[in-house]
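With one protein chain withheld, the remaining protein chains of the complex are depicted in position.
Letters A and B mark the chains in the order given here, with residues in each chain numbered from 1 onward.
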Amino acid sequence: MNNINITIDGIKTAVPAGYTILQAAKELGIYIPTLCYLKDINEIGACRICVVEVKGAKALAAACMFPVSEGMEILTHSPKVMAARRATLELILSNHPANCQICDRSTNCELQAVTKKLGVREIRFEGESIHADIDEGISIVRDNNKCILCRRCIAVCKNIQTVGVIDAVNRGFNTTIASPFEMPLGETPCVNCGQCIVACPTGALRERSHTDDVWAAIADPDKYVVVQPAPAVRAGLGEEFGYPIGTPVTGKMATALKRLGFDRVFDTDTAADLTIMEEGTELLNRIQNGGTLPLITSCSPGWIKFCEHNYPEMLVNLSSCKSPHEMFGAVIKSYFAEKEGIDPAKIVTVSVMPCTAKKFEAQRPELGKDGHADVDYVITTREFAQMVKDAGIDFRSLEDSDFDNPFGNASGAGVIFGATGGVMEAALRTVADILNGNSGTDIDFEAVRGVDDIKIVEVEAGGMKIRAAVAHGLGNARKLIEKVKSGEEELHFIEIMACPGGCVTGGGQPVQPASVTNWIDLRAERAKAIYSEDKNAPIRKSHENPAITNLYKDYFDEPGSHKAHDLLHTHYVARGKYQ
Amino acid sequence: MAKDCTTCVETQEKQEKLHKVIAEHKGTRGALIPVLHEAQEIYGYLPMEVQLEIANGLDVPLAEVYGVVSFYTRFSINPKGKYLVNVCMGTACYVKGAGLILEKLKEALDLDVDECSEDGKFSLEACRCIGACGLAPVMTINEDVYGRLVPEDVVGIIEKYKNL
Partner (left out) sequence: MYKTIADIHAIREAKKADLMIRVDENAAPSAEGGRMHVLVCAGTGCVSSSSVKIIEKLTDMVHKNKLEDEVKIVKTGCFGLCAEGPIMMIYPDHVMYTRVEISDVDEIFNTHIIGGQAVKRLLAGDSEKKDAHNALGSLEFFSKQLRIALRNCGGINPECIDEYIAKDGYLALEKALTEMTPAGVIDVVKASEIRGRGGAGFPTGLKWSFAAPQVSDQKYVACNADEGDPGAFMDRSVLEGDPHSIIEAMALAGYAIGANQGYVYVRAEYPIAVQRLGIAIEQAKEYGLLGKNILGTGFDFDLDIRLGAGAFVCGEETALITSVEGRRGEPKPRPPFPAVKGLFGKPTVLNNVETLANIPVILLKGADWFKSMGTEKSRGTKVFAVGGKINNVGLVEIPMGTTLREIIYDIGGGIPGGKAFKAAQTGGPSGGCIPASHLDTPIDYDSLMAIGSMMGSGGLIVMDEENCMVDIAKFFLEFTVDESCGKCPPCRIGTKRMLELLERITQGKASPTAIEDLEELAKSIKASSLCALGQTAPNPVLSTLKYFRDEYVAHIDEKRCPAGVCKDLLEFSILEDKCIGCSACARKCPVNAISGEIKSPYTIDTAACIKCGVCMDTCKFGAIIKK
């Protein structure tokens, strides 16, 4: 690679061609503030906070976009640069409500952080400022008053997710981010993935909080409150309490849930094992009996809604399985309630999820029985962390503990549901074993792991060839589905996760600022926590989990039974676009 | 009833035209703005249904279509009055007193800028230069151009259209 010689703040250095000034400065340990730049996602040079002085250039240059060239001399904090950054920041703040104390993103807000870093202590400019109504949907809350128009949400929604339900509207001072005709986001084909939230540098986007409902249920002596955290939660939660990215905190999480006062603390991982039993059976059934193929996973509600809006003709391909936590909710309100002798009406099921789409999913009318929703409340990893903080629990000093029985133990296959490729790998472990007559040796399907856009594998088992594909992020999902529709790919089984990276980087996970995500791959780092849990699990295949085999023995007879269909499966609705 | 029928036929005609326009442009790059121009020509404005039709037809997200429509001042999501009164507020006209013409028009029409009268007869707008700067100050009412205006002209001109 040919290197380019440049001088930054008097330091001579050589960096690869194609580097931006921002990249080059980073290598020298020079901090340049950014607000709009999200590597590979939002490279538009809009916010002008990263400006630097390039010798010989008329105007200041945006470091995030400006490529280095031979002999370039750059000043990253000359008086001119500092004055310009401050003035720009003051202008932004002159159109921003100054109420950090009561803002969801305080202490984790990039605008606040940049203000602090630049040492801005006064706002010299004043004038008209924005007064926008807050759009509070079932999953997503948009507060344009706090929006700084960095466009990161748009880039994610439109380019990465190919959903595109928000965009910049109007122009000049009246520019805002809005859905078409300013309709509530909930009335658009938004899939509630929450990727816009984790991309947002400020408090302009957040989830609809349900912590008050959960606190109320816990405090209600008449309610029996059962909680289940999803696989990915343990891979991200630690970040809220200062652990390095990729640290699993499963044991402390279980303890914290108990401390909060839940009556039972189960693990969604166990339900993931159950899902594999049902979905694996469905797959084999479809392959062996000429059913519709490819079968596509249904555990990501973001993907489900996307399919309903964009590919109604593909709904027949979706597995009829409910997503794991919904299955679990149904099991808790039926089998568990019976077994424990509790009136299902008194049971409140709470899911702790890395996901905002699951808030919408939980209130789908088809996901419940006899007027009881399978899952009553979904809270995100972030909300859960907030509850821990509310309760004054010092998370870091907690002892590890186990989940409650009978659904406290999961296989390693259940854990890896949290990362892209995980469901596929879990399913392959079981399906291959079944086809091979329970003698499967290969446990690690490395080919479906990692953050490649679309991963395709061919697995041979019991004389059968299964072609499978994994896509994460809805843009990739769209690409894959188009290939399937055009006949370019012939597949038996597809895993789709709405969020890039899968649930570990779901819309409900702790938010990492761009100053982190621009330099490391959060998806890969968090996935490490998941795969290390799997590696250390005593049981690594779903069908070998005794909790699951017992459940079938006691209650469901066998996967795909009538009862299983009644409780564990669902159906989908074709939804037009904006109709 | 007969009246409804004509509107019905009209709607259908417009829709067919729109479909044709979309079909003609489908596949060409950068088709959105030309299609919006033609759609506005057909409907007079760009309501939600029209934008949705275009979004689906050209495979562009509706949010983007709306974003584009709201960016450009020539596109409107509201119907305009039968007579669109447009005062040039370009520099040449402004220094020659276009501001006073606009004030007069507001008074004569009892409208503010970007408003449409309740009977749907007049809309008042301010634009930036139609290239007839030589005749500044200038205003247009639909296709008709009025130049070298003085505030006293305004009432008479408007009266003419009021009685049309």
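Just so it is clear, a contact is a pair of C-beta atoms (placed from the backbone, for glycine too) under 8 Å apart; a residue touches a chain by one contact, two chains touch by 3 or more.
Since the structure is predicted, the reported quantities are computational estimates derived from the model, not experimental observations.
Enquirer: Among A:Ile8, A:Ile32 or A:Ala62, which one touches the chain that has been omitted from the display?
Expert: For the chain that is not drawn, the touching residue is A:Ala62.
Enquirer: Footprint of the hidden chain on subunit A, which residues?
Expert: Interface residues of subunit A facing the absent chain: 44-48, 51, 59-60, 62, 65-67, 80, 83-85, 87-88, 91-92, 94-95, 124-128, 148-149, 168, 170-175.
Enquirer: If the hidden chain were put back, which residues of subunit B would touch it?
Expert: 29-34, 36-37, 60, 64, 67-68, 71-75, 88-96, 103, 107, 127-136, 138, 145-148
Note that in this section only the chains that are shown with their structure count from here on.
Enquirer: So the centre of each chain is just the mean of its C-alpha atoms; given that, what is the distance between subunit A and subunit B in Å?
Expert: Each chain's C-alpha centroid was found; their separation is 44 Å.
Enquirer: In their shared complex, at which residues does subunit A touch subunit B?
Expert: Where subunit A meets subunit B, its residues are 158, 163-171, 178-181, 188, 577-578.
Enquirer: Can you list the residues on subunit B that touch subunit A in the complex?
Expert: 48, 51-52, 55-56, 61-67, 70-71, 77
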